[in-house]
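Every protein chain but one is kept in place in this view of the complex.
Chains here go by letter, A and B, matching the order in which they are written, and residues are numbered from 1 within each.
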Amino acid sequence: MKRTLGICYYPEHWPEAMWADDARRMAESGLTWVRIGEFAWSRIEPEPGLYDWGWLDRAVETLGDAGLKVILGTPTSTPPRWMLDKWPDMLPVGADGQIRKFGSRRHYCFSHPGFREDCATIVRLLGARYGRSPHVKGWQIDNEYGNHSTVLSFSPAALAGFRLWLERKYGNIKALNEAWGNVFWSMEYNRFDQIELPNQTVAEANPSHWMDFRRYSSDQVGAFTQVQTNILRASGPAPLIHNFMTKSTDFDHFEVAKNLDIASWDSYPLGYLEKHSTLGDAWIQTYVRQGDPDFQAFHHDLYRAVGRGRHWIMEQQPGPVNWAAYNPAPLPGMVRLWTWEAYAHGAEAVCYFRWRQAPFAQEQMHAGLMRPDNIPAPALAEVQAVAAELKAMPTAETGAAPVALVFDYPSVWAWQTQPQGKGFEYFGLVFDFYRALRKLGLSIDIVPSDCASLGQYRVVAVPGLLSLAPALQQALEVFDGTVIAGPRSGSKTPDMQIPTGLPPRLPGFDCTVEYVESLRPGLTQPLSGGGAFRLWSEKLSSRMPVRETHANGDPAIVGDEKHWYVGGWPDEAALHRILQQACAKEGLPTVELSGGLRIRDTATHRFFFNYGPEAQVIDGLEVGVAEVKWAPRGAA
Amino acid sequence: MKRTLGICYYPEHWPEAMWADDARRMAESGLTWVRIGEFAWSRIEPEPGLYDWGWLDRAVETLGDAGLKVILGTPTSTPPRWMLDKWPDMLPVGADGQIRKFGSRRHYCFSHPGFREDCATIVRLLGARYGRSPHVKGWQIDNEYGNHSTVLSFSPAALAGFRLWLERKYGNIKALNEAWGNVFWSMEYNRFDQIELPNQTVAEANPSHWMDFRRYSSDQVGAFTQVQTNILRASGPAPLIHNFMTKSTDFDHFEVAKNLDIASWDSYPLGYLEKHSTLGDAWIQTYVRQGDPDFQAFHHDLYRAVGRGRHWIMEQQPGPVNWAAYNPAPLPGMVRLWTWEAYAHGAEAVCYFRWRQAPFAQEQMHAGLMRPDNIPAPALAEVQAVAAELKAMPTAETGAAPVALVFDYPSVWAWQTQPQGKGFEYFGLVFDFYRALRKLGLSIDIVPSDCASLGQYRVVAVPGLLSLAPALQQALEVFDGTVIAGPRSGSKTPDMQIPTGLPPRLPGFDCTVEYVESLRPGLTQPLSGGGAFRLWSEKLSSRMPVRETHANGDPAIVGDEKHWYVGGWPDEAALHRILQQACAKEGLPTVELSGGLRIRDTATHRFFFNYGPEAQVIDGLEVGVAEVKWAPRGAA
Partner (left out) sequence: MKRTLGICYYPEHWPEAMWADDARRMAESGLTWVRIGEFAWSRIEPEPGLYDWGWLDRAVETLGDAGLKVILGTPTSTPPRWMLDKWPDMLPVGADGQIRKFGSRRHYCFSHPGFREDCATIVRLLGARYGRSPHVKGWQIDNEYGNHSTVLSFSPAALAGFRLWLERKYGNIKALNEAWGNVFWSMEYNRFDQIELPNQTVAEANPSHWMDFRRYSSDQVGAFTQVQTNILRASGPAPLIHNFMTKSTDFDHFEVAKNLDIASWDSYPLGYLEKHSTLGDAWIQTYVRQGDPDFQAFHHDLYRAVGRGRHWIMEQQPGPVNWAAYNPAPLPGMVRLWTWEAYAHGAEAVCYFRWRQAPFAQEQMHAGLMRPDNIPAPALAEVQAVAAELKAMPTAETGAAPVALVFDYPSVWAWQTQPQGKGFEYFGLVFDFYRALRKLGLSIDIVPSDCASLGQYRVVAVPGLLSLAPALQQALEVFDGTVIAGPRSGSKTPDMQIPTGLPPRLPGFDCTVEYVESLRPGLTQPLSGGGAFRLWSEKLSSRMPVRETHANGDPAIVGDEKHWYVGGWPDEAALHRILQQACAKEGLPTVELSGGLRIRDTATHRFFFNYGPEAQVIDGLEVGVAEVKWAPRGAA
C-alpha cells in the first residue's frame, strides 16, 4: 500500500491566472492528489440546463499538467438556488416542523425523487465528460453526508417515502401494528397512509416507530448514493469515495459504503475535542491544541472497516478552524503527527483542507496551507516534512490486530431513542472500550455487527449491541477466543422489543438481565474487583460463574472461560482491569501507557504518538510533546 | 374504612390464554381491584362505528370470576388514529404554535366539541354495557389529565371556546378591558373576536389575559369530565374516579373532582424525586431509592381533600420506571412502606402499575409486579407481605388533624404568570410549609381556598394565596386558632390586579405590604429570630405588633395573638421556628424529627416511616432503613 498526500482546492474561488502557480506549488510540496468541484454546481450549471464546462476542463488540465491526480467531487451537496424554483419542496424539514432554507449547504432532502433525478443528470454529464480523463483518478460522491443534521428530514417527501418503505417492509398494516406493539395506547393504524413521522408527538413516540424511521432515513442515504455510484461505475475506472465525518452516526456507514471503493473521512481533531468530548474542562484543557489522543485512531480503525480495508483522510485540519465553540491553533508538530497516525492505521492518502484560506463567506476564518495573501501558513512546512519522510517509508502493510470491537449504527439509534438514563450513549460506551484497549498498547480492528469471521482475533468486545445479526451470531458460536459483552448487549429484538426470555440474547451467555437501573452522576456501584459501574447497572442472575460482585453480593460480572458478561457501564479503572485480564488469559501482551502516549503497530513498524503535555520515554525512545516516532517491529 | 390492594392490567396486551392464570395469581396475591380498559379504544372500536365487545366481555368475566373487582377506564385519553380522519383539528397545539401529533397518547384538545361528542358516544356504550355488570365496581374517567402538558392547548378550538367563555363571563368588551386593565399599552379590544390566546405575544401578555386563559382551560377539563360523569352516573351505581398526578397543577383539581366520588392519584416516588426535587444533588442522592420523605404524604393529604375524604392510589410504582432522567430501583422495603403510608393517610386502596411489564412500545422498560417473562419481579413479595398484614389491620379511621394548610390552584397560575422573581413557585412555598409542619410530627389537613369551616383546627397556614374566596374569608373571620399568612397572601384581586389599599387583603390582618423585592440566590435577609428570608421579601408597615425584624430594624414578621403575617419566604430554620411557636401557643404537641423519619397518626395508630439512610429509634421503636412500623396511639 502506497502512502500519499493530497489537498482540497477550489479553482472557482480564485482568478484563473493563479491556477498554474498553485498547481506547481502543490506538486513541489509533495502533494499527489487534488480534490476539486464538490461545491461548484452553480458554476457548472449556472442556469437550468445551461452548462459551462470550460473552466472545469481547464482546471482539471492545469492540475493534471502539474502532475497532480484529480479527485472530482459530484456537486450534489450544494444544488444551485434555481433548482428551488423547480422543486420548492426539496428542502429538508427539521424535527420542529420548520423548513430549513437555502443559503448555506446540504439544503436537500434525501427522499425527494425530483432532486435525485437532477443529481443523476449532473452526475451522468460529469461521468461522461471526465470518466475517462487521464487526470481524474477518483470520484467523491456528494460531501459529508449527515453534516448539519441532515439525514433525518421531516419533510412531505420523507413522509411519502416512509409510508411506502413501511408498506414494502410489513406488507400489511396488521404486521406493522404487531411489530411496533401498537395495541399499547391504542396506537393501532388501519392503513399505511395514516402513519406520520415520529416527531412532535404529544408524548414520546413508539420506539419501534422511531427505529423504523431511523432505518428508513439511513436507507435513503444509501439509495441516494447508489444513484450516483451506478452512473459513475459505468463511466470509467476511477474509484468511488465519500468523505464521511467524525462521530457521525445518523446513517449506517457500513451499508452506504457497500457501493464505494474507498471510505475517506474528514479529520478535525481540535474542533472535535471542543464539540464532542464528554470528559470535562480539565481534559479538554490538557489536549486543547492536540486533540483527544484516541479519537482519530478510533475513526481510522472504524473507516478502515467501513472501506473494507481501504481508507483515506479527505480533509485534514491544518490550523484553526471556524466552526467550533473555540478555535485554537494546533501545537507545532501536530499536523505531522496526525498525518503519520493516519498512515500507521492504514490510510492510503492524507489530504489537507484546504490549499488557500478563502477570504469570503462562511469559512473565511478556516485556515489552509496558504494564507489568504498566498503566503504559506505554518502547516505547509509540516506537510513538506512528511513528504520528505515518505521517501524513506513510502508503503506499509496494515498490521494484524489481535482484538476486535463491534460497532453498529442501529445500536446508536436504539439507545438514542430509548436511553433509559440520561447520557447512555452507545458511541461513548464503545469508545470507552476502545480507549481502554488502546491504553493497553493494543492494535484494534473495528468490525460491523454482521461480521462473519472472527478467526484472527483472541478477544472480541461487543458492548451495548442492540441485537445480533445472523452472521455475527454464527461467528460468535464458533469463535474460540474470549467474548466480552454487556451492558445492554442483545437486549432487544430488531423491532425494538424486549426479547422473549429476557436479555441477553447472545450465544454462549447463560445469564439473565432481570431488570436494569440507570444511575445519576454520583451514584456509582463499586465492584469487588475495584472500580465501579456508573450510569448503568443490571440485575443479573447467572448459570455461569460470578466473576465480580456488587457491594451487596449481587453478581456484577459473570462468565465462563470464554464468555464474560459485564452487567453495567464500567468506569475507567474497572474497564482497564477487565480487558487486561481477558488479554492476559488469551496470552496477548499489553503495555501500560500513561498520559497522552499511544502506540500503533503496522506489519513492519511500531509507531509512538505523544498527544500529552510532557515528553515520555518508551522502549528507549524519547517521544517529545506533539511528536511521532517509530521503530522497526523487530526492535521492540 | 376498608383497606384494599389492586392492580392495573391490560388484557389486550396478552394472549387470551394467559388471562385466567393472571387473574388467579392476582387474587392469590391478595389483590382486590383490577383496573382495565383505559387505553383500549382501538380494540373496542377498531374502525369508526364498528365495535368489538367480545374480548372485553370475556376479560371482565375472567377477572370477575377470579374474585376481582373491575375498575373500568373510559378510553378517551387515547382516541384511535381513525378519528383524526374525521376531526383533523382535534389535536392539541403547543404554546409554540406547533400541532402535537398522533403517535403516543393524550392527543386531543379538551375544547374540541366534536371529540367531546365522540367521547360521549363511547362512554354511553360502555355505561350501557357494563354499568350494571356484577364485576365492574368502579369507573376511571379518562387517564391522568394534564400529563404531557396537555391542559393548555393553543388550538383553534381553544381559541373559539375562549372567546365564548370570555363573552359569557364579561358580557361586554368594556368590562373585559377594565378587568384586564387594557388601557395599558393600548391593548383595548373592540370585540371579543379580536382576542387571541396569550401565547407568542411580542412581550409578555397581560397577566389578566393569562389568568383568564388558565381559568378557561381548567374549566374545559371540568366540562370534559362532566360529559362522562353525567352518563356514567346514570348508568349504574359504581363510583366515579379519576387518577390524578403528582405536582399536577394546570387545572383546578377541587373543581374537576366535584363530579367524582373518589380522587385517586398515581404515585411514582423515585421518578418524582428525579423530575421535580428542587433541593439539589445531595438531597436527591440521599433519597434516590426511597423518594422524597414528604412528597407522597403531601399528595395523600391533598387528594384526600380533593376527594372530599375518599382517595386511592391508582398507580403505585413497583420498581424502576422508564420516564425519569435516571431510573434506579427502590430499596427493598419501599414498596411496602409507600403502601402503608398511603393507608396511614387515609387511602382506601393501593393499586400497583402494572401487573406484568410489557415487552413492547413506550413503557417496555417500566417495571411491573411480574417480569415480561412472567416470573415475579421483586415488588410482588412486598405486596404479598402487605396483603398478609392487612388481615390484622383491615380498616382504619383517618385521624383528626390539628393543622390546616390551604392549597389553591389559581394561585399556582398567578405566580407562574407573574413570579416577579425567578423561582417564586406557589407549589414550592406551600410544600415548604407542609414539610416543616410534618417534621414537627404533625398530621395535616390540606383544604381548598373555598373551605367554609376551620373549626376543628388550631393552626391554619395560608401562604401565598392569590385572593380569598368568600367562604374562606368568612371561615377565617370566625376562626379562633392562629392563622399564619404571607408572603404574597391576599395580594391580588381575582382579576389579577393589586387590590385597592394594597395587600394583604386578609381578615384580621392589620398590616400593609408597601413593596416587594425578589432576591437572587445568595442574597438572603436574616431574621432577628434566626434563619432568614430568601427569594422574596416584603416591606411591611403594621398596626399589629412586630414579632421579628430584619437586620435594619424593619418589620419582617408581624402579628397579633391570632394573626401572624410572614413578610418573606422563610428558609427551613425560620419556618420551623415560626410554626413551632404557633403550635406551642396553641397547645399542640410537636416532635423534632430528624433525617428521613416521619410520623402519621390515624384515629387508632401512630405510624413511623423511615425514608432516611440510617435506622432511627423513636418512642422506643427502632425503625430500620426503608421500614415502616406502627403502634397503637395509646401506647405513645
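Everything below uses one rule, namely that contacts are C-beta pairs under 8 Å (C-beta built on N, C-alpha and C of every residue); 3 or more make two chains touch, one makes a residue touch a chain.
Just so you know, these numbers come straight off a predicted model, no measurement behind them.
Of B:Ser518, B:Thr549, B:Gln581 or B:Thr604, it is B:Ser518 that touches the chain left out of the display. The chain omitted from view is touched by exactly one of A:Gln364, A:Thr395, A:Gln456 or A:Ser594, namely A:Gln364. Only one residue in the set B:Gln140, B:Ser153, B:Ser208 or B:Ser467 touches the chain that does not appear here, and it is B:Ser208. Only one of B:Met1, B:Met187, B:Ala471 or B:Ala631 touches the absent chain when the whole complex is considered: B:Met187.
Within subunit B, the residues in touch with the undisplayed chain are 96-97, 180-190, 194, 196, 198-209, 418, 420-422, 495, 497-502, 514-523, 539.
For subunit A, the residues touching the chain absent from view are 10, 12-13, 39-43, 46-47, 75, 78-82, 84-85, 92, 98-107, 147-148, 150, 274, 281, 284-285, 288, 319-320, 322, 325-329, 357-365, 367, 371-373, 377.
One rule holds in what follows: only the chains that are shown with their structure count from here on.
Subunit A and subunit B have centres, each the mean of its CA atoms, that are 48 Å apart.
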